[in-house]
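Omission of a single protein chain aside, the complex is shown with its protein chains in their original locations.
Chain naming follows the written order as A, B, C and D, and within any one chain the residues start at number 1.
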Amino acid sequence: ATNVSDAIVKLGVLTDMSGTYSDLSGPGAVEATKMAVEDFIAKEKPDFKIEVISADHQNKADISANKAREWIDTAKVDAIVDLVTTSTALAVMKVANEKNRVSLVNGAGSTPITNEQCNDTTVHWAYDTYALPVGTARAVVKQGGKSWYFITADYAFGHSLEKNTSDVVTKSGGKVLGSVRHPFPGSDFSSFLLSAQASGAQVIGLANAGADTINSIKQAKEFGITPKQSLAGLLMFISDVHSLGLDATQGMYLTTGFYWDRNDETRAWSKRYFERMKRMPTMVQAGDYSAVYHYLKAIKAAGTDEAKAVMAKMREMPVNDFFAKNGKVRVDGRMVHDMYLAQVKKPSESKYPWDYYHIREVIPGDEAYIPLSESKCPLVKK
Amino acid sequence: MDIFGIPIQALMGQLLIGLINGSFYAILSLGLAIIFGLLNIINFAHGALYMMGAFGAWIGLTWLGLNYWVALVAVPVVVGAVGMLIERTMLKHLYKLDHLYGLLLTFGLALIIEGLFRYRFGISGESYPVPELLSGGFNLGFMFLPKYRAWVVAVSLVVCFGSWFVIERTKLGSYLRAGTENAQLLQAFGINVPLMITLTYGFGVALAAFAGVLAAPVFQVNPVMGSNLIIVVFAVVVIGGMGSIMGSIVTGLGLGLVEGLTRVFYPEASAVVIFVIMGIVLLLRPAGLFGRER
Amino acid sequence: MANASAFRPDSEMLRVNDLHAFYGESHILHGIDFQVNRGELVTLLGRNGAGRTTTLKAILGLVGRRSGSIMINGRQVIDLPTHRIAHLGIGYCPEERGIYASLSTEENLLLPPAVNSAGMSLDEIYGMFPNLEERRNSPGSRLSGGEQQMLAMARILRTGARLLLLDEITEGLAPVIVQALGRVIAQLKEKGLTIILVEQNFRFAAPLADRHYIIEHGRIVEMVRKDELDSKMPLLQKLLGV
Amino acid sequence: MSTDYILQTRDLTKEFKGFVAVDKVNLQVQRGTIHALIGPNGAGKTTVFNLLTKFLTPTRGTIHFNGVDITPEKSAQIARRGVVRSFQISAVFPHLSVLENVRVALQRKLGTSFHFWRSASSLDVLNGRAMELLESVDLQSFADTVTVELPYGRKRALEIATTLALEPELMLLDEPTQGMGHEDVGRVSDLIKRVAANRTVLMVEHNLGVVSHLCDTITVLQRGAVLAEGPYEVVSADPRVLEAYMGTAHG
Partner (left out) sequence: MKGKHIGWIVLLLLGLIAPFVVYPVLVMKILCFALFACAFNLLLGYTGLLSFGHAAFLGSAGYLCAYTVQGLGMPPELGLLAGTAGAAVLGFIFGSLAIRRAGIYFAMITLALAQLVYFLALQFPFTGGEDGMQGIPRGHLLGFLDLSDTMNMYFFVLAVFLFGFWVIDRAIDSPFGQVLKAIRENEPRAISLGYDVDRYKLLAFVLSAALAGLAGATKTLVFQLASLTDVHWHMSGEVVLMTLLGGVGTVFGPIVGATVLVSLQNYGAELGQWVTVLTGAIFVVCVLAFRRGIVGEVALLLKRSGIRP
């Protein structure tokens, strides 16, 4: 029999259940985790029990650090899942590492998670703030969007989105004309949009997220900025497109780690998810499923739930499921997999609910993520 | 021509946008000022009621097929009625107490309302289309002014100054102001103060809902749209002078402009500039720009 | 102007029976009984804290809780809300004056709605209180203590109320003004108004009043008619320290 | 030697937005006397008090106390010099006990008022003096009562005891008998008489009985300016005073 502590593997989904990010992860993340567990039990018939608990960290680092500690100390949680928003993810990763537990980060996107702040018990799954903008920028410049202007959330993630994108734009032969930083959260973006308009840039890069991105897009249309200038959402999820509608978003480019309607496999899984949540999954929610499933497989293979051993197995086994083909977990914790450049359909092109994207390009995993050679992660031996 | 490196045309555009935002501030802070003025309650639920207004419009359109123009009238009435219910059942018991209790209660209400909407509609919210009659815009040369925004400015100015006229220039207004100070005595003079208070709260809330309907086509309609705004609107009310009707209107518009300018010159600070101004104003004029010193 | 037909000296304007009043948990009035006839001027006398102000407030429903019976013009009002009682023709001049700081003097003056058309005009009022005319546009809070007192009195004369409840109106007023007020009260009585006067200043009240009620610890302990004043002086002295 | 004046004002003036509430008042208060300030309502009496204690800033003019120009000083400073006022509306600390009310006034002299690390029982040394003061106003039996519960007249008495605790050289009393029943008026005016024995009192009062009984000098203000000054007999005979203030029927 496997050497799993108490013969139970306990997963704690720590996410934003009600705040800004609750649509892109939140209750959907919990559901996806449960699906992964159910599927795993049905298919692999493990000899250990698996339990899922969840909590709302309210996007506060102290609450999530406290919850993670408590879960590990008293509820015997083996892995913490999702972790949306970077500050909470970083806080939990540290705690989990100290106590030798695994963090499966999906919601948060900052690159430091697998870079400066990486550790040997953290896996970062669906996307990061390098992969998304880089994919989009490269493609957009290639399509002729040479001059860029950024509307950036005045926060670390905004800054890093802007910087990562600018680098790619210049490297691909484009030009950055300027940027404007707005306080977070904002609600009226028309001033910033006017500045962007005045710059005459072909492309306005939205280095912000959630409601800020949504309002920027909505107001860009109102002020007649789109479609004359085009927008590039650097951190956009299908939930954002859904709530804005195709009328406002049509033609936008964005990069995603997962699209439900990409192939039969993704469709099959997503339809099951849809039945439970009445929404299609975001890449975060799909990533939660994939990460959890892979984690459980690694436990089975390792015969233990001890974090280091499981991590070793996770790195060793390739990820092959509806989410990723031949994905692999690198030494810095990044799960490298293909990303997809999507363009939002025109309303007339959309045939059925949630039919939102054309997948224009597949970005190979090796190009999508920061190469290990540039990594600042101490675990990477050079 | 440039001013500090900014083309004057762009500056004009930014000022105009500032004015547009100012109209939202004005109409929201007007409601808050009226409520504070008469009920002595700092209505923390104002943001949530504003959000209810916006959702009201969306629900009207999507579920009931009521268009924007109907919503503009019907939603404030409905939300105002909800406000009156809140006043009758809860706020009524707090008038003799410190402001703090009203604040706490309305804060609790805001949490409940927001939580319920969040549960039902999710966080990303919904999009409300600009009404057909007002879609498109005017090309002013220096900028493209969406018709809808122009309408927002016009209608809020009318509503704000209309309310001001009623409150400051009519007998009703002197009842309202007297009621603020000593409601008991006013009642002893034969005025039905409880009814007046209920109606006033209803009116203040209706203003919030009205702003919500106005905002629906501009901003994403989501459950937290109000709570992000409320603290700024408080600042506006305080700068104008708590309870001062004119103060809240003028300050609302003025701060919209100031914020617009900050967005040009130091955009990062545009959220904090209002608080800087609030601090300075209060240090120099403790009762606010238009407030009466005691 | 006196309305001759309405002036029936013994018809009852106000009757209070077994009136109890409470502020929160403290029981202040313990069964007050008295009655006032139309056109009569009655004073409520008593020491500080005896419950005179409370009696006036209880009539208008301005106390926390009350029980008993209050008949105005033969109508039971104990269950009516304050503003309805006021519309029965009552003018109230509170002890703390109740001048509205955010309203100007004139706005204060015009504030109470008229209950009938028999009230005094603004000119008459300014004639009576020239100070007020001079300060007509200044905010109520800026008036001196005495000016506020005049304003509080003037304010209810405008409404045409027929039953006046006056609480310590001579408080803090210069002797000349007190005398002027004495004349005003006499005039009002002349016109047939019914007046309940709460006073500390016995010398002011004595020549004006038809009857005096003496309150002690929330109860009426004595009633003295004008013609008994001399004979009952020792008693008054004992009860009030006059 | 000229008379010993404890307080002198020169051309003291206060304007409120063009309205002159106090108009070039030259007030001279002689040490050891009880001096009354009377005048019709709105004459500016309270305003003068507010100016003397710097609750308002004079528009023009100077204030000298014991020969020192105190015009630029702040309220609390003036109080520490020994000019202490009472208010037209009763000023006590309602939720402190009667004893504590007096002790608050006494404790400043201990110099420990900023000592937040010291126990309040260190103030018990003041209880003796506080009781003495309460006795002097007949309040000793109320020492432990919470002040709100006191009847009005007693509150005024307490206020005087508190004021006395500061051992003021000059006491300013604004209508000390206002709103009192007859008994209380008598008690308070006796009290004032007693405490004035070795200090100076400047008071505003409408109760002419009290004024005539207590005061050595009377200044009559009208429309912010001094109308008449002198002992009661002189002032009360002045036809201008009779017309402006006392009225005719007064005896």
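We adopt the following convention: a residue touches a chain if its C-beta (ideal position, glycine included) is under 8 Å from a C-beta of that chain, and two chains touch if they have at least 3 such contacts.
Since we're looking at a predicted model, the values are computed, not measured.
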Visible chains that the absent chain touches, using the contact criterion stated earlier: A, B, D
Selected from B:104, B:150 or B:199 as touching the chain missing from the view: B:104
Of B:46, B:118 or B:149, the residue in touch with the unshown chain: B:118
From D:79, D:191, D:204 or D:220, residue that would touch the chain that is not displayed: D:79
Hidden-chain contact residue, picked from the options B:160, B:193 or B:238: B:238
On chain B, residues whose C-beta touches the chain left out of the figure: 42, 90, 93-94, 97, 99-101, 103-105, 107-116, 118-119, 231, 234-235, 238, 242, 268-269, 271-272, 275-276, 278-279, 282-283, 286-288
Touch residues of chain D, complete complex, unshown partner: 53, 55, 74-76, 79-80, 84-87, 91-96, 100, 103-105, 107-108, 110, 112-120, 122-123, 162, 166
Residues of chain A in contact with the chain not shown: 17-18, 22, 26-27, 30, 53-58, 60-63, 65-67, 69-70, 73-74, 86-87, 90-91, 94, 110, 112, 117, 154-157, 159, 184
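Just so it is clear, only the chains that are shown with their structure count from here on.
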Contact-graph separation of chain A and chain C, given in steps at minimum: 2
Best-connected chain pair, where connection means C-beta pairs in contact: A-B
Interchain centroid distance [CA atoms averaged], chain C/chain D, Å: 31
Chain centre separation (chain A, chain B; CA means) in Å: 36
For chain B, residues that touch 2 or more chains besides their own: none
Pairs of chains found to touch, sorted by chain label: A-B, B-C, C-D
Touching residues (chain side chain C, partner chain B) in the complex: 60, 62, 81-83, 86-87, 90, 92, 94, 98, 100-103, 107, 110-113, 115, 139, 141, 159
Chain C contact footprint on chain B (complex, rising order): 171, 174-175, 177-178, 180-182, 184-194, 292, 294
Chain C residues within the chain D interface of the complex: 47-49, 131, 135, 138, 142-147, 149-150, 168, 171-179, 200, 202, 240-242
